[in-house]
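Every protein chain of the complex appears in place save one, which is left out.
Which chain is which? They are A, B and C, in the order written, and residues in each are numbered from 1.
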Amino acid sequence: MEYFPAIPNARYEGPDSKNPFAFKYYDPDEKIGEKTAREWLRFAVAYWHTFTDGGADPFGAPTLRRPWNDAPTAIEAAEQRLDAAFEFFEKLGVEYYCFHDHDVAPEGETLAESNDNLDRIAKLALEKQKQTGVKLLWGTANLFSHPRYAAGAATNPDPAVFARAAAQVKKAMETTKMLGGENYVFWGGREGYESILNTDMKREQEHLARFLELAADYAREIGFEGQLLIEPKPKEPTKHQYDFDAATVIGFLDAHGLADRFKLNVEANHATLAGHEFAHDLAIASARGMLGSIDANRGDLLLGWDTDQFPTTLSDAVLAMIVVLRQGGLAPGGLNFDAKVRRTSIDLDDLFHAHIGGMDAFALGLKVAKRILDDGVLDLNIRKRYAEWDSTLGEEIESGKATFATLAERALEHGEPLRRSSEQEKIENIFFRYLVTR
Amino acid sequence: MEYFPAIPNARYEGPDSKNPFAFKYYDPDEKIGEKTAREWLRFAVAYWHTFTDGGADPFGAPTLRRPWNDAPTAIEAAEQRLDAAFEFFEKLGVEYYCFHDHDVAPEGETLAESNDNLDRIAKLALEKQKQTGVKLLWGTANLFSHPRYAAGAATNPDPAVFARAAAQVKKAMETTKMLGGENYVFWGGREGYESILNTDMKREQEHLARFLELAADYAREIGFEGQLLIEPKPKEPTKHQYDFDAATVIGFLDAHGLADRFKLNVEANHATLAGHEFAHDLAIASARGMLGSIDANRGDLLLGWDTDQFPTTLSDAVLAMIVVLRQGGLAPGGLNFDAKVRRTSIDLDDLFHAHIGGMDAFALGLKVAKRILDDGVLDLNIRKRYAEWDSTLGEEIESGKATFATLAERALEHGEPLRRSSEQEKIENIFFRYLVTR
Amino acid sequence: MEYFPAIPNARYEGPDSKNPFAFKYYDPDEKIGEKTAREWLRFAVAYWHTFTDGGADPFGAPTLRRPWNDAPTAIEAAEQRLDAAFEFFEKLGVEYYCFHDHDVAPEGETLAESNDNLDRIAKLALEKQKQTGVKLLWGTANLFSHPRYAAGAATNPDPAVFARAAAQVKKAMETTKMLGGENYVFWGGREGYESILNTDMKREQEHLARFLELAADYAREIGFEGQLLIEPKPKEPTKHQYDFDAATVIGFLDAHGLADRFKLNVEANHATLAGHEFAHDLAIASARGMLGSIDANRGDLLLGWDTDQFPTTLSDAVLAMIVVLRQGGLAPGGLNFDAKVRRTSIDLDDLFHAHIGGMDAFALGLKVAKRILDDGVLDLNIRKRYAEWDSTLGEEIESGKATFATLAERALEHGEPLRRSSEQEKIENIFFRYLVTR
Partner (left out) sequence: MEYFPAIPNARYEGPDSKNPFAFKYYDPDEKIGEKTAREWLRFAVAYWHTFTDGGADPFGAPTLRRPWNDAPTAIEAAEQRLDAAFEFFEKLGVEYYCFHDHDVAPEGETLAESNDNLDRIAKLALEKQKQTGVKLLWGTANLFSHPRYAAGAATNPDPAVFARAAAQVKKAMETTKMLGGENYVFWGGREGYESILNTDMKREQEHLARFLELAADYAREIGFEGQLLIEPKPKEPTKHQYDFDAATVIGFLDAHGLADRFKLNVEANHATLAGHEFAHDLAIASARGMLGSIDANRGDLLLGWDTDQFPTTLSDAVLAMIVVLRQGGLAPGGLNFDAKVRRTSIDLDDLFHAHIGGMDAFALGLKVAKRILDDGVLDLNIRKRYAEWDSTLGEEIESGKATFATLAERALEHGEPLRRSSEQEKIENIFFRYLVTR
């Protein structure tokens, strides 16, 4: 059974193409510096948005009728979904996918049944992977949809829920390992609180730390060598989520001695919901050597919820890729499109258009970022701006030789520091030129 | 010279009073549990807002004509201002005040002159303190108003500015010590960035850490035994400030080995600008034993800037005082009103009304918080809600005995966890009753 | 079949009661001025949140298992739901309810079947109303949940959807009339756009106006004498909704000659999503004589979506009731709780607690508002503040006698206007005293 019979493979046709179905910028084999575009970008499709989700929103029923989800039983639908997914991956020309356990296999009546379902689908998925060469970027467990998790998974007031969540992560991690997944992600959408009145925040955070520790222990135990990633989000669905943003998560990991066992999966729209630019949270994570992977999408800054739109803002893609290039790449992480088509974009074609647009935006972002770094314009500007820190005084301070006493003495002697322009508009213009000039 | 000749001392007249000039709830000597209201609340007046500020805003010139600021020279104005301030403190019946160096003494042409100005005023202030018994809650250095700090103080691209800032903090700390200040505060309004394009975030943060370390060293060196406090704020005036919120600051201190040398001064309106409830940031800091002091004010959640209004929201005051009571008090910190009268409230009377309102709101907040804790309603509810964590399973997890393997086994055996209501509306109603019933 | 067998009728026990199940402030027969509390408040229960909704959110499945919704067919469930609803209304002691067509009766396979379903349930509802005395405050049609409305109902790019929506409103209006509904509401959750790129905003707005005009014509045609109400909301589910806020809706009605045919149903959480205080949008509508009814709930200003919490903020309730008292009441409108229990508040009891809290908050709000108006404190202050407008100059301007020429002449003669304090903090303190003193 073919699900996209009318749809050809998406191909690179170059910037002059007006074919909406073609890549204008993403040429997977193009060399960008020492790696190919494919190697830098490591694009992944999000199973949940693209194959499982039906387009419901808080005020509306599902709008997206996917033929593969139409089957007598949930497990048969899951099998069809897998077929559709791999057909899609191949036609799109993407190398990776990501999933939650219950995206790929339906939750059963019991945990045992859920595990069986997952085993059954995972076995098929492994075959598909072999046939197609498509790989698993990361797996994760859905610890937020089921009512049992309404008040938290690891941070639930009931340890039986903690145990249940542990069992689920254990299985999801085993499955991820079995499928050769290169990362395993933790997103704690229910790890937080709804009201401070009935919450023991301190104890809940300790439980979260314990959960992560046990997960990391288990990964080691089973020899899962993929990267463990935490994905920050400040709120939604929960009023306050403990993994608020990159800085909060890093602080939390430090405080609980877990910083060498986890990295971060930074999402654009989660960063902006926390009041940060996407590039900010990437830079925060990267500066600590903890930027592990990216959920590439786009929010609507005039809306207060996660819109998970496909990324088509070139400046954001460029700034993201600058961070990625500077740290030498994302592997074993990648660029997952945690993005969904609008619920009015009901055609199967729309799924392709959406991904093609996102991939092209990031491919162009990569090229522009490379040019900017090769030309050195930002680096040069920064080096010039901070040049005095490489002088005697700067070194004295950085090396620890200076004290308040020596500095005060110096300040008394030297008078007012020189004022220098930050030249912000000039650098913004230079950046603009890179965005619009090919 | 008297500045408020027509204004009597503010007195406690009890809840039935309709005298707008009287305290209805703040009776300083009333025993609330083991301490008096005065001892719990430790109210302080912010010198900058109340005596120095003229009511300018980004679109308008100063509106507040303060007679004490009308003098032939800045230093004479500063002397008059000091007189006015202590007259105000006494009439209001407040025990503490807080200042930045340049609130009390004008910045001179040179650093040496600035230091002299500060010495001259500090000497007078010390006398005033002795005469009146009013004490210094905390001092700080203004590292944000002068143009030299436009691109940061400790995080400036120029180390000469770092040195200048060090000199200024050194002097402000010495002055704070001389005046018996019980705390010293760091607010980094310019420590952050305007544009990620021209910023070396990592290096800047290292400079900030170094600055704090040198400050703590210097405090030790001169025997300043007061508490060192960092005041988080996410943005404004700077686009992004490194001391974003309580969690970020704690993480930063941990990462740089400074967590045992600093506590936090949490401000209501700064917490809300970071997307948190005031009580959230208090609880985060307190949970780590790092809630050192409070800037009690109120923001307008429909506006995106720091409005610094006087606090008159009872629920916020109650939640704040619950945190304070639970940690056994705030000393050596206190409750500073980092709040200003509206720029249309131009009369000297308005300064009294504003403070009386804020003090009454927090005094009533204290009483209500005490009743809530004494009645145990929240604690009981929380204990009941988390009761299972004190059972065998909870203990196994918390103590580290459980592993993913044992937990998964248990989950397979026990089936679906029981579902229990969070009873959120019920607890909100109980809280409401405490707010409205006397 | 009884659905709340263990739950007694909620009764008024007065402010000293600690019974969480009792009203402390809502005594329906208490005279507040010329009317009883019941007559002023006209409380209504929202059928959708309380009886139909299952507690799903964008990241989670339904959590609320309502026994009445458990039946072999949707129509049988609807019948049971009706029983439960009226049992609830009586036990709670509420006089009114509100519904969307598909809350009470399931949508059928065809429009005809949907209409039949609605007829069948409406007939039963009428009986229930007669038995219990509970009345319909307003009905409405759900023009947002079904996929056909994903891109708008009246503003859909396809006029066939406009026609379908017209048919549905026609039926809902007939049903509302049959049940003696006192109002009919239009909430245009999908009337707006997702992207300006593919939207003909002007034409869509004309279609919306036409739709409202036809609806008003039809109301007249069938002799429906209830009030027609538009409920503003700025966004969610749609990126931009045409009925953005009270001012926008009034402007829209004016522009299309519809202002004498519609009033507004103002919702607290919708006003705040538009950047306004609840009281602001009430005042805007009331000032034009267009405040028809209220959706009383509470948002979370730190979250960017409609949380629809039960209202327990006394100050908001007081400010709302001041507007209501000033305009002499809300009838034929009322106070509908467009509020839902949290999805973790899974017990049937929670439904009662939630409503009791909301009703008590507004009952106390009514009493406090009445005292404030009786004491005249706000009015007096305003009269004093604007007193000069009742002087010669004020009258000249207001009456139209003054021109720029006469005013400029006067300004040249009189010099600088006197400055007067707005006394904002003083008036805030007075307001605070009313909130906390009984």
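Going forward, a residue touches a chain if its C-beta (ideal position, glycine included) is under 8 Å from a C-beta of that chain, and two chains touch if they have at least 3 such contacts.
Bear in mind the structure is a predicted one, so any value in this text is a computation, not a measurement.
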### Task
Could you tell me which of C:R66, C:R81, C:K128 or C:R164 touches the chain that is not displayed?
C:R164
### Omitted-chain contact residue, chosen from B:E39, B:E90 or B:E236
B:E236
## Note on the structure
Across B:S17, B:Q129 or B:S145, the one contacting the chain not displayed is B:S145
### Query
For the full complex, which residue in A:A78, A:I322 or A:I356 touches the chain that was left out?
A:I356
### Summary
Hidden partner sits against chain C at residues 110-112, 147-148, 151, 156-164, 166-171, 194-203, 205-207, 210, 214-215, 217-218, 234-235, 240, 244-245, 247-248, 250-252, 254-255, 274-277, 279-280, 283-284, 287-288, 319, 378, 381-382, 385-386, 388-389, 391, 393-394, 397-398, 400, 402-405, 407-408, 410-412, 414-420, 422-424, 427-428, 431
### Task
Against the chain that's been left off, what residues of chain A make contact? List them.
15-16, 18, 20, 24, 63, 272, 275-277, 301-302, 310, 312-315, 341-342, 344-347, 349-350, 353-354, 356-357, 360-361, 364, 419-426, 428-430, 432-433, 435-438
### Query
In terms of residues, what is the contact footprint of the unshown chain on chain B?
55, 57-63, 144-147, 149-151, 189-190, 194-195, 235-237, 239, 273, 300, 302-306, 342-344, 346
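Here is the rule we go by: only the chains that are shown with their structure count from here on.
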### Query
From the C-alpha centre of chain A to that of chain C, how far is it in Å?
40
### Message
Where in chain C do residues touch two or more of the other chains?
### Response
63, 302, 342, 344, 346
